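Of the protein chains in this complex, one is absent; all others appear in place.
The block that comes next holds chain A.
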Amino acid sequence: MTRPRSHTIHHVTQNGGLYKRPFNEAFEETPMLVAVLTYVGYGVLTLFGYLRDFLRHLRIEKCHRATEREEQKDFVSLYQDFENFYTRNLYMRIRDNWNRPICSVPGARVDIMERQSHDYNWSFKYTGNIIKGVINMGSYNYLGFARNTGACQEAAARVLEQYGVGVCSTRQEIGNLDKHEELEKLVASFLGVEAAMTYGMGFATNSMNIPALVGKGCLILSDELNHASLVLGARLSGATIRIFKHNNMQSLEKLLKDAIVYGQPRTRRPWKKILILVEGIYSMEGSIVRLPEVIALKKKYKAYLYLDEAHSIGALGPTGRGVVDYFGLDPEDVDVMMGTFTKSFGASGGYIGGKKELIDYLRTHSHSAVYATSLSPPVVEQIVTSMKCIMGQDGTTLGKECIQQLAENTRYFRRRLKEMGFIIYGNEDSPVVPLMLYMPAKIGAFGREMLKRNIGVVVVGFPATPIIESRARFCLSAAHTREILDTALKEIDEVGDLLQLKYSRHRLVPLLDRPFDETTYEETED
C-alpha cells in the first residue's frame, strides 16, 4: 500500500560499453523502524552492561575473568577497562556462535563438537557428543576442493611421504624447493601473467609486500571496506593513505584528480606513485569491484592497481580465473594481482602475479622471501593438483563442472532468499551472501536456531560491520547440491518467520522454476 522508499540498485548495463553484462548490485536501505529498534536494543544492552560492571565492582556478582598476578598488581594495567566493555558485556552473551570446533573435513556437511556452558559463555565444556552432518554454510569452500579423498589428497599424500612436512628455511636461503618453482610457473599460466610468486600465508602476503612496493612519498587510495591485511600493509609501508567510498568511482576519480593536481600536502611536490587497493569480492558486503571502471580510471590517471582476489579467484568467471575473467578484461591491465589459495583451492598461502620485473623485484626485496619460511610441500601439491583440475589439465571436466555448479547455486540461492523477503546485500553473482539481521539479539538467536536445525551459519556483528548492520553470511559452495540448498532454504524461511527477519520492501515475483541455462556466461565465453 505504501510506495517503497528510494532504494539503491545500481543497474549499470552499458556504461560506455565498459560492461559486457549487466552489473546488478543492491544494498537496500535499512528500514527506519528497524534502525530505531536496533539502537534501542544496543542502548538497553549498554545499560545492563554498566549495571553488571557496577555489580562486579561491588563483588555482588562473581567475576569470571582471569586476573592479573598478585606480584604484578602494581604494574600499569594491561588492558583499558573501557576497551573491553563491548567484549565483556555484549560479545560474551553470544560467544557460542563463534569458534565452533569441528572434527571432520569442512565440506558441504561437517561434524561439530558439541559444547555447553554453565556460566553464560564464560567457559565451555565439551560434552563429548558430535553433531554430525551439519550443513556447512560458513566455510570458504567455493569450488568444493576441501575433501579428504580424491586426486588432490592422493597427490598431497605422495608428496608428504617424499618431502616431509616442514621446510625449516626461508626462500632465499635454502628453502626454495623445486616444487615451489613448479607452482609459481603454474600460477602464472593460470592467471595469464608473466610470472608469479607464492607465500606461506595470505594475510602476510599483503602485509609484507605492500611495504616493498610503496614507501614514503607515495599515495595509496584504498577502498573503505578493505580487509585488515590490506590496511596493515598500507600502514606499514609509510605511504599516505586516502580512503574512497566503497566501490564508488566518482569518489575515486575525485581523489585521483586532487592528488595529481595538488600533489603532496604542504610541500606540493608531486607524488612518486599512486597505488589503488581494491578487492575482487568484498567478503562482508558480497559486492564485486567495478573493475572496468577502475581500470579506465587507472589508465587515464597513470596510477597502479593492486587487486586482492582472496575470495574471487576460482569463484568468479567462466573459467574460474577470477574477477578479471568475469568482466572479460586483460590481466595485463592489472599491475599487481594478488590472491590466496585458502578459499577456492582448499590449501593455504597466497600469491602475487604480474610482470616479470615486478616479480624479480619481489623475489629480492619481499620481506617474506627473506625472513619467513616457505610453503609446506604437501600444501603446494594440493594447490598444483586443484589448479590443474580447474584449468582442465588433468583430463577431466571436473573443474568446469564445479564452476558451473557454483554459479548455478549462487543465482538460485540469492533469488530464493530475495523472494522470501529477506534483505540481501551484494552482487547477484557473488557466492558470498550477506543476510541482514540488524538487531543484536537476533544475531545470537539466528546462529543458535540454525544450529538446532542442523545448519551451521556465520553471523557477524560489530566491529567487523557497522554497529547497526549486523548480518548472517552464507558462503556457497560447488559441493552444495540442490537438495542441500533446498533444505537450508526451508530452514532459513522458518527461522526468518520465527525471528521476523523478512524486512525487505520489494518482493521479487517468484519465477517459475526454470532450470539454469548457459546464458549466464554466454557473452564472455568464446
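To be clear about the criterion, a residue touches a chain if its C-beta (ideal position, glycine included) is under 8 Å from a C-beta of that chain, and two chains touch if they have at least 3 such contacts; residues count from 1.
Please note the rule applied: contacts and distances are computed from a predicted model.
Colleague: Between "Transport inhibitor response 1 domain-containing protein", "Adrenodoxin-like", "Sodium/hydrogen exchanger" or "Serine palmitoyltransferase 1", which matches the UniProt record of the unshown chain?
Modeller: UniProt lists the chain left out of the view as "Serine palmitoyltransferase 1".
Colleague: Could you tell which one of A:V370, A:M391, A:A441 or A:L489 touches the chain left off the display?
Modeller: Residue touching the chain left out of view: A:V370.
Colleague: Consider the whole complex, including the chain that is not shown, and state which of A:L45, A:I131 or A:L236 touches that chain.
Modeller: A:L236
Colleague: Hey, which of A:E181, A:E224 or A:E401 is the one touching the hidden chain?
Modeller: A:E181
Colleague: Out of A:E71, A:D330 or A:E483, which is the one that touches the chain we can't see?
Modeller: A:E71
Colleague: Who touches the missing chain here, A:F27, A:F345, A:Y412 or A:Y425?
Modeller: Of these options, the touching residue for the absent chain is A:F345.
Colleague: Touching residues of chain A against the unshown chain: what are they?
Modeller: 65-69, 71-72, 74-80, 87, 91, 98-107, 110, 112-113, 136, 138-141, 145-148, 152-153, 156-157, 160-178, 181, 200-204, 207-208, 211, 213, 227-229, 232, 235-236, 257, 260-262, 270-274, 301-304, 335-336, 340-343, 345-348, 357-358, 360-365, 367-373, 376-379, 382, 456, 458
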